Structure formats: structure tokens, C-alpha cells
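In this view, the complex is presented without one of its protein chains, the others remaining in place.
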Amino acid sequence: MLQLLWTVPALPAAGFVVLALLNRRLSRRAAALIGAGFVGLSAVVAMLIAVSFIASPPPGHAYHQVLWTWFDTGGLRPQIAFYLDAMSVIFILVITVVGFLIHLYSTEFMERDEGFTRFFMYMNLFVASMLVLVLADNLLLLYLGWEGVGLCSYLLIAFWQKDVKNVYAGRKAFIITRVGDTALIVGLFLLFTQLHTLEIQPLMAGAAKNWATGSGVAVAAAALLLGGAVGKSAQLPLQTWLPDAMAGPTPVSALIHAATMVTAGVYLIARTNVLFTLAPDVRLAVAIIGTVTLLYACFSALAQHDIKRVLAYSTMSQIGYMFLALGVAGWSAAIFHFMTHAFFKALLFLAAGVVIEALGGEHDIFKMGGLRRKLPVAFWAFIIGAASLSALPLITDGFYSKDLIIETSLGAVDGNAWLWLGALAGSLLTSIYAFRLVFVVFFGDQQTPVTLRPRWRMQLPLVVLSVLSVVGGLVWLPGWMGGFHPLETFLDTALPVTQTVASSFAYTGVSALLTSLVAVVGVALATVWLVESRAALKDFAARPTPHALQEFWLHGWGFDWLYEHVFVIPVKWFARVSRNDLVEPAVSGIAWLNVQAWRALSASQNGLLRVYIGVAGVGLAIIVAFVVLR
Amino acid sequence: MILLWYILIPAAAAPLAWLLSRSQPQVARWVAVGGTALPLALVTWQWVSEAGALRAAFTAHGPGAAGLVQGTWLAHVHAAWISPLGISFFLAEDGLTLIMLVLTFAMGLLAVIASWRGITERVGFFHFMILWTTAALAGVFLSLDLFLFYFFFEMMLIPMYFVIALWGHERRVYAAVKFFIFTQASGLLMLIAILALYFIHGRATGTYTFDFTQLLGTRMPSATAFLLMLGFFAAFAVKLPVFPLHTWLPDAHTEAPTAGSVILAGVLIKIGAYGMIRFMVPLFPQATFDFRTVAMILAVIGIIYGAVMAYAQRDLKRLVAYTSVSHMGFVLLGIFAWNTLALQGVVLQIVCHALSTGALFILVGTLQDRIHTRDMTKMGGLWAIAPRMGGTAMFFALASLGLPGLGNFVAEFLILLGTWQVSKWAAVLGALGLVFATVYALWMMQRAFQGEETHALRFHDLVPRETGMYAALIAALVVLGFYPQPLIATARQTVTAVQQITAGTPLSSQANVAAQLIVAAGETQAEAIVADRAPTDGER
Partner (left out) sequence: MAAVSLDHGLILAAILFVIGFVGLLTRRNLIVVLACIEIMLNAAGLAFVVAGARWGRADGQVMFLFVLAMAAAEVAVGLALAIRFRHSLGRLDVDDADEMKG
């Protein structure tokens, strides 16, 4: 069964090829069948492989499948080969299953758009690339998947390419992530030159053997990989592309910018965890970046009024949690949160898509309202998603994963109180903005009429994801609930076990209570502000300081403005100024000198006989003098 | 003997095309197809049949400058020509030459096909020029006698000048003259260097010869060697082109007709790279090493400046022309890094750049034929009008920016990896160039193909002939992206041989030697580590 591993990425890739070649000739039905079908098949195979892997694990809990050698020169010999371990299993399950649900949803969501086939072509290519990324056994193949998802992200953000704003958003995403990719590729140079391989497992073993903890090489390598991860996962300081990426169709936002691509950075760090363990300073930086980003994103989310932008910042924030977990060596905890986040964030996005479509393309939450009776499925999906996002106790999967991270941020050997406080504060803010969204969109007076209702292909994924968002967390219960944690045991075969301080405050009942309380308090605050006294809130927000603060957070704390002025404008200026090539004046200068010399010499040929004779005479005299006097 | 055919077939087809087209212009096109397809078939046949020999020619334990000195060529022709002056008719072919010949004939064929509908006046004379260029190019790649090399080098200028000046666009005469003067002047500098080398060698050993294999290793004071190296470098730097000698390229590429641009970008500029690898560095390794820092600075400037320039252009074809400057910056970087990884990357980049940029030029050319403008401000939203063209343009734009999965990525990665082992900052800046490549490629797509249709343009999408052409190029790039090994294996002999020649000079790096030893040991150091033992001295 495990030999079928290669079909998991190959099936969507085949889907891409078929759709690309037969593009015009396919009916919408056929394109939908092929697009969603190949991903669905891939999901089935992935599930079978997962079952086989769990039931009878291969030796060393890892399976290696080589397809062919990519190339072989100068000691570099990457192969097109796949490596499956517990972490990969989780990832491929999430990617294919959630991917399939989103594809199914898209067959209805995109049914009225032109370029239907093109959409599924890109989506299939994306799923294939993401699978290659997580299954790659060497960093170069991982980089191929990495750039592949970046490409598909660009293509899909700019999908409605008649509107230049969408194209610009796609370009922005690609360029910013490419900056991170530059760091990643330099990291590959470093790793290969030092350890003579790019295969991940030998690389990790080699680093562990040859590099001292805290050595310059380890720090450099880890920092470079972190640079790449930060770009792809939209963490500070390369986060500005994610909110703008919401210009793409909602299924794209759900799949790429919530569940999968943006978590590629998390995957990378988890996969190369040895390097980060060898560079504790960099690991601390990961935790700090995660914490700062999650707080940054929470505040920004509070101020947004585009429903998708709220969710975009929310994603940024939740990935911050994952980075925080990675930073304190909570490797498995980060993966757990990745899984639960994929469920509830995809759910939220898809539900948001239902709302947007129903209102004829309206994105502004303040033009929505009162939809809870008109769109019941979307309403309940949203409630479950928001609850999970806020990590409401016991009944949501977010509770189990997020609280695990909050615990670990204090209780791990590398944990500290500041990180814990940051995570808690983030949790409070998350509940507030999540339920702000719920109350503004679904409660209150209806501003825009409902013109379209979702049918089964959009409703079924919502239902499935809702169920997953509720029960998905039950695979890893906290210690005080009984210690049923098959997921942890499973992931421990692939990732190092987190070292914790058993006596830490984080593992007491008080801490658990505090964490749950924070979430509930957030919901309560949101209720008070947005349901009970909306008018008072509006007045408060209109006052100068709160208003200025809101504008500041709305524009992502001014990062766009900063980058525009520091990078974009100088480059554009330089390009404009040197458009006709800076070196050109030198070349035309030589040509001009030539012309001047020609003019001067021409002037000496004035046609007058006497002048010619005179010059000849003078010359003769000089020559004779030369000969005679030498 | 087969080497003579490579030159003679296009050379004979050239006047034939011209003469036979007096009555029927279409005949010229078919003669030209034959004149390029036939040698292409020959060289492909030779490649396939010599594959085994190529693999055998490479052994890791020092074949002793295999190929270049001991004469283990795939094929060679050595006849006396002007013996009193030491000039011989010496043609020779090894792996790299084979690849360049394939490229020459393929690009020639592509140029002919691409101008099937584009060239309508003086068709016979046009194909005469194209075939003459192809013959001269084949001669350049095959010659090992320096005089003969210079002969063919200059010879290919003249038909190219005519192609640009007679069938080009608005500023064609200016561009053609500029191209000619730049290349000719730098060629003269190379001639001086060749002659100086001739005389120095003659005085030292008593044999006056232009034969490259005998001129290798001529002793001379390092200052002289440096000057002579600069003479060669001047000619190849103008060809490549290297910043700041690149200003001829945007004009020549933009004003040339499509076929001219394809041959210019696809083959002509690669002569710069070829000349450096084949002649300049083996002849003057110490001087090359001394010049390395300057060259790498120029290369990095070329990469980034070329990319920013591309982004700044309004003329679509000029944009593509500047991308050539940027990509060739990578090539220069790789050549001066001078290790296996970088040189293999250079060879791969030569091929992949020809394919992707050639395709882009053809695309822009056919677009110009349809809408009669190259000004991007007059375009916009063309994808909706011609989706197949849009998709194809997107593909080649992605190749240009080095997307993994296509050959260009492997090439640029190998070059940068090789450069890293010599100069970390150059590799980092070169990698940064990839970001700028993204900027111009996506800008090109946005401005021309995406967005709204602002000008009411109507034209037809790609016809089957064009689709077939692009499909072949797309397939080639994808295959090279996932399985470039055949190309690498073919070039391996040359790459090893040229490094053997320069072994013992500061140019050969420790990492290089180590890498070769590792391959020789048949087991990577990493594998040794995983097998849970320290790497032995033989593997270190």
C-alpha cells in the first residue's frame, strides 16, 4: 500500500496536465469532475496509506520511495524521492482531504465564472506542489514544491485578471515570498557546502554530528531557513502580502492562504528541527517572531471591515501560535494546531464565501447583518469556526491545540512567562475579533438582501468541516482530562519529544482554568460591545485617538507604507531615471567625439589648392630638416 | 569528416536558397529548413551514438586533461592550411561543442520556421544570410586553430549585420552599425592578443603556430598574460554581454527581425561564454584568477542592473532583450567561479536560456506582426483576446524568472551553488537577482496580458504551426527541468577537461578537488556519516 505513495502527488499533477491540454474542449461538468476527482482520488489513496502506515508502521517509522535521480554533478545528487513519516502523514491527509472538500465547494462557487477550467488547473497544480513539498526527501525537491505553491498562489490570487488590482496583489505575494525564498536558497548553498548533501535525513544527522550547539554555521543555516519560512508563512516582517492576497476567489483563500501554503514555513522548521535545536538563539527568534506576529495580527484583525481580511489576519495570528510552539520546541504541538487550524480556518473561509456569494459579492461586514436566519448553514458553520478559533473550552478542537501551545509556551524547558502572557493576550483578542465578526455579520439589522443560497456542494464541505472542527481535537487530550493522546504518540515517532518542566505553573489546573476563562471573557466582551451597546462603541471609535489607532491597525501598522517607501519607490525611481541605460551616454559620447573629429578633419579639406601646397611645403621642410639635422 | 559537413551543408544551402528563390520565394524557406534540419539530424545522431563514449571519457581519477591535450575528441579534422604561418585547418568536437552545435542548428531551424510568414521581401537573400550565419557559427564552435576561430568569428558578423539592417524595424541601421562596430572593435582586440600569443610562443619554443592545443601553457610574464587575457575578455565580454559593454544588445535585439533576435539571443551571445570556457581561461588561468573579483562584480551588476532595466522598459522586445543581459550575468558568474557545479550550470543555462528567451522573442515578434506595436502602454488585457498566447507567454515568463521544475532553475541553482563556494557575497547578490527577475517577468505579464483591454485590439490566437513550435520548446524546458542528466553527462567531459588544464593554478578550488574525490569514492560523505562512522581521509 505504501508503494502508492507517489500517486498522491501524481494524481493532482495528472489532473493539471489533463486540464491544461484539454482546456477549451472540456465542458464545465467534465472540468469539475476531473479537477475535484483527481484530488478526491488522491485523498482516498492518502487515507489508505495513512491507515496502512498506522496499522503496520514500516521499519524506523519512515518510508522512503525513490522515483528517479534528478541530476548528478559535482557531488550534488538530488533525487525525485518521497519520504513518509508521521508528520508527513498528517500533512498529506490534511492537504488532500481539506483540499478535496474545497475543490467540491469550488465546483459550485466558481460555476458562473469564465476560466472555470483554468481555475481547477491551477488548483490541481497547487495541491500537487504542496504534496511534493511535504513529501520531498531532499531540500531541493522541497524547494521545487515551495516555489510551485508560490506560483499557484500568484496565479490564483490574480485569477480574475481583468482587474489590475488582483494582478497586483498576486505579484506582491510572489515577490515578497521570493525575498524569503532567496534566504532559503542561500541556506541550501550553506548546507550543501558544509554537509555535502541536501537529503533531509542525512543532513540532519550530519549537522547533529558535526556542528556544535550555537556554532556560527548552525545559526546561519537556521536563520536562513527561518527567513524562507517567514516569507511563506506571512510572519513579520514579510507578512504584508497575505491580507492583499484575499483578492483571489474565496476557495483559494481557504485552501492556500489558510490551510496549506502558509503553513509550509511551519513544516519546514519542524522538518529541519535539528538545525533549530543546534541554534537556540534562532529558535528563540522563532518564538519571538511568532508571538509578536500573533499580537500584531490580532490588533489588525480588530480594525478590519473586509470579512476576508479579518480572516487573513486571523490566519497570520494562528500561524504565529504555531511558530511560538516551534520556538519552544513544541514540535508536535505546532503540528496539532496546524491540523485543527486547517479545519476551522477553511470552515470559516468557506462560510464567508457563502455569505459573500449570497450577498452578491459584498465584502464589507458593516453592509452585512442579520443573516443568521437567512443563511442557517453558514451561520452555524461560522459559529463553530469562530468558537474553535477562540478555543472555547472542551467543545471545539481549537481549544485542545491552542491551549496545548499556551501551556507549552510556559511549561517547556525553553518557555518563558513573556511568551505565555503574549499567547494569553492573543487568545483574548482572538475571541474578541472572532465574535465581533459573528455578531456584525449574522446579528443586527440586515443591510443587504440575500440573492443566492448555497446548494449541496457548498453545504456539504461546511458540514464536514464543522464536524472536524468539533471532534478534531479529541486525538490529544490534555493531561488533566485523562491523557488520551494517540496523536502525540504518533508524532513522537517523527519529531523530538518536547522537554517540559513538570512542575511548571502551566500544568496546573489554575492555568488551564485561566486559559479557558480568557477565551470566554473575550466572547463576553464582544457580546457586550457589539450586541448590547453597538452605538456606544461607534461613538467611542469616532473619537480622535481611537479612530487614529483604528486606522493604524487597519493598514497593518503601516508596514505597507514603510516597504513602499523604502523599497518600491527607490527602485521605480532608479528604473525610470536609467530607462535609456546609464552606460549609453558613454557610448554615444564616443560616437559624438568621433563626429567632432570628423568635423575638424573635414574643415582642413577646404578645396583650396594653395592651402594644400602650403601644407605640403611645410611638411617637406620638416622632413628635410629632420633628415639633415639628425 | 562529419565536422566538415556541419559547416558545408548550411554553407552550400545558402547560395542555393538565394538562387532557387528567383522564381519561387517559397523554395528558399524549404531549402533553409533542409539546410538547418539536416545538420541538426546529423548532430543528434552523432550525439546518440556517442553517448557511450561520452560516459566513458569521464573518469574521476584524472584522465590527464582528456580531450583537449591528448586528443580524445569525438571527432576531429586536422589539415594544413597556411603552413608557413602556422595556420592549420583544425576542427575538433567534444561534449560542449556537440551541445553548442545542436543549439546552433536548432535555433537556426527555429528562426526559419518563425519567419515563415514574417519575412516577405527578398526572401531568398534573407535565407542566404541566415544559412551563412549558421555555417559561420558552426565554424566558430568547431575551430581549435585560433586564426580559424577568428576567421569564423568575424565572418558571422556580416550576415547578421545585413539581417538586422535590411529586415529590421525602425532604428535598424543604427542598431546594425552599433552591433557591428562593438563586435568588430572588440574582435580586433582579441586579434591583437592572438597575434601576441603567437609571437610569444614562437619566440619561446621556435614553433610559430596558431594551434590552440600547442599554445596552451605558454610561459610569459604575468603582466603580459593579464593583458592578453583582457584582449580575449574584451571580445567575449562584448558578445556575452558584460556590463558595461552591453549597450549594443538592447538595440540589436529589438530592431532585428524575429529570426535575427532568435539567433542573436540563442546562439551568438553564447559564443562569449564558449570562448571564455574553451580559450580564455585555459590559456590564462592565473590572469583569470587575478581578474576574478572584478569579473564577479561586473557579473552581479549585470544580473541586477539588467533586471531593473528590463522592468523599466516600455518596449516589450527591449524588455526581453534586457533579460538576456541579466541571465548572461549568471553565466559570467559561473565561468569565473570555475568549478564543476558552476560550469555545469553554465552549460545548462546556455541551453535553457536559448530555449526560453528564443521563445519569448518569437512570441513578441508574432505579437508585433498582429498588432503592429511593441509599446506595452498600448497593450493590456491581451490574455482575454488570445488565451493560448497568454498562457504560453506566462510559461516562458516563469522560465525566465527561474521557476523550479524548468531547466533554467537547475542552471541558475548550480551556478549560484558553485559561486557560493568561491565567493559568498556574489552568490547572495546573484540570488537576490532572482527577486528582480520576478519583478520584471510578472510586470511584463501584467502590463501586456493581464488587466483590462484598454485598446480595442482584435487579432487571432496562435495557429497550429506556432503552437507546435511552442509545445516543443515547453516540452524541452520541462524535461530539462526534471531530468537534465543527458546534458550534464555530455558536458561532463569538457568540464572536467578544462578544469584539469587549470589544475595546479589558484583557479582550481579545494572544494572542487574534494567534490571530484567524493564522486570518485562512489559514496558521499554524508552517506558515510549516516553509516555511523567518521568519513575516512579518502572521503574527506
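Order of writing sets the labels: A and B. Residues in every chain begin at 1.
Keep in mind that, in the parts below, contacts are C-beta pairs under 8 Å (C-beta built on N, C-alpha and C of every residue); 3 or more make two chains touch, one makes a residue touch a chain.
Computed from a predicted structure; not experimentally measured.
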{"item": "Which displayed chains the hidden chain touches across the whole complex", "value": "A"}
{"item": "Which of A:Ala535, A:Val566, A:Leu609 or A:Val628 contacts the chain that the document leaves out", "value": "A:Leu609"}
{"item": "Touch list for chain A against the chain that is not drawn", "value": "601-610, 613-614, 617"}
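Keep this in mind: only the chains that are shown with their structure count from here on.
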{"item": "Centroid distance [mean C-alpha coordinates] between chain B and chain A, Å", "value": "37"}
{"item": "Contact set on chain A toward chain B in their complex", "value": "68-77, 80, 140, 143-144, 146-148, 151, 154, 158, 161-164, 167-168, 170-171, 174-175, 178-179, 181-182, 185-186, 188-190, 192-193, 195-197, 199, 201-203, 205-206, 209-210, 571, 574-576, 578-579, 581, 583-584, 586-587"}
{"item": "For the chain B and chain A complex, residues of the former touching the latter", "value": "178, 243-244, 246-247, 250, 308-309, 311-314, 339-341, 344, 381, 383-384, 398, 403-405, 409-410, 413-414, 416-418, 420-421, 427-428, 431-432, 434-435, 438-439, 442-443, 445-446, 450-452, 482-485, 488, 492, 511, 514-515, 518-519, 524-527, 529-530"}
